[in-house]
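Heads up, one of the protein chains got dropped from this complex, but the rest are sitting where they should.
Up next is chain A:
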Amino acid sequence: MGSAQSVPPEMRALAERTGFTSEQIEQLHRRFKQLSHNRKTIRKEDFDTIPDLEFNPIRARIVHAFFDKRRNLRKAPAGLAEEINFEDFLTIMSYFRPIEMDMDEERLESFRKEKLKFLFHMYDADYDGIITLQEYKDVLDELMSGNPHLEKESLRAIAEGAMLEAASVCMPRTGPDEVYEGITFEDFLKVWKGIDIETKMHVRFLTMEAIAHCY
């Protein structure tokens, strides 16, 4: 309980805004201090010190998501932040909260939308609100980056196939030679309708378990 000196006054406000309990905030604060080497903010380079993250194919996107000011941190100017403080850290982590038993339909729906919006921003690299074919291909490239033998052609085919699927779901009645710009957020919601993201997209560390400090 000792590391909570800098948190208590703002804790209630934080708890309200992000929905965590005070124990969870304390645990995350401890982790934050570890990552930031006891400074007040984290920079991009600090994420490099996490050993297991290195092998993650979408590492760059995840780190990027932490620093994205306008969309994820909900701050005014667009672009990337240089460093983030604990509050920002908490904000990003709050997207991965598990659902609570007593949430009603409306809250559940908005919760779901929030998570999907976070995910959408991870795909949409140029901030224009649409996932184009090129962006999709980039995502696929990263995911398959561990396998150099896979042909570029096949990757392209797969990306196009996926786009076509999305198009057929979202624009069932288009005329010939119409251009399908890309997946908008509404389309994205439709694509994810079958998968119950509320139960999938959460990390179970946000309970009372002990956190393993791996280094």
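As a convention for this text, a residue touches a chain if its C-beta (ideal position, glycine included) is under 8 Å from a C-beta of that chain, and two chains touch if they have at least 3 such contacts; residues count from 1.
Going forward, contacts and distances are computed from a predicted model.
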Margin query: Please identify the absent chain by the protein name in its UniProt record; candidates are "Sodium/hydrogen exchanger", "Nucleoporin SEH1", "Proteasome subunit beta" or "ATP synthase subunit b".
Written below: "Sodium/hydrogen exchanger"
Notebook entry, point to check: Among the options A:15, A:58, A:125 or A:189, which residue touches the chain absent from this view?
Noted result: A:58
Notebook entry, point to check: At which residues does chain A meet the chain that is not included here?
Noted result: 28, 31, 34-35, 47, 50, 52-53, 55-59, 62, 93, 96, 98-99, 101, 119, 122, 132-134, 137, 139-140, 143-144, 146-147, 149-150, 153-154, 156-158, 160-168, 172, 174-182, 191-192, 194-195, 197, 199-205, 209, 211-214
